[in-house]
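For this view, one protein chain was removed and the others were kept in their places.
What follows is chain A.
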């Protein structure tokens, strides 16, 4: 098949800000990921084939074992939290509720450091929560999630909760520091 091993990781980026989209796209491409960037939660759902009307037929997933996504191969979804109409949190919920994409790692970005918001996202399935502006150091944290997702494709039954918890770093929120401190 050659679909998994040699192919690039495909990341779906969701952000209503054009500047932030450009930035995240560049950050991801610098790390050699293939990127699709959309400007809203509903566009993201549309892209994934998860339209509001009906969920995709779950039975179709059994057709090709090494490729359990419907039509779109997405290895990670990174989304802004604060968007008009549908927040990143709403999008997270919808993805986790879908049969096709519930195992795809989701990362939330936000310009605001609201601990309750962060915990809620993480509790409801987000792998990481990045404070904006997102930096290369943050994007480097995505690799383990992507690799884990890929190994699940090969071994769909080895979902290991313990592994998941080990990968999660204790520091959810990036320490805010102003670089450089120039007085």
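A few comments on the model shown:
One rule holds for everything that comes next: a contact is a pair of C-beta atoms (placed from the backbone, for glycine too) under 8 Å apart; a residue touches a chain by one contact, two chains touch by 3 or more; residues count from 1.
Definition applied: contacts and distances are computed from a predicted model.
One chain of this complex is left out of the view, and of "Histidine-containing phosphotransfer protein", "DELLA protein", "Protein preY, mitochondrial" or "D-amino-acid oxidase", the protein name its UniProt record gives is "Histidine-containing phosphotransfer protein". Contact with the chain not shown here comes from a single listed residue; of A:22, A:102 or A:143, that residue is A:22. Across the interface with the omitted chain, chain A contributes residues 17-20, 22-23, 26-27, 30, 82, 111, 132-133, 135-136, 178-180, 182.
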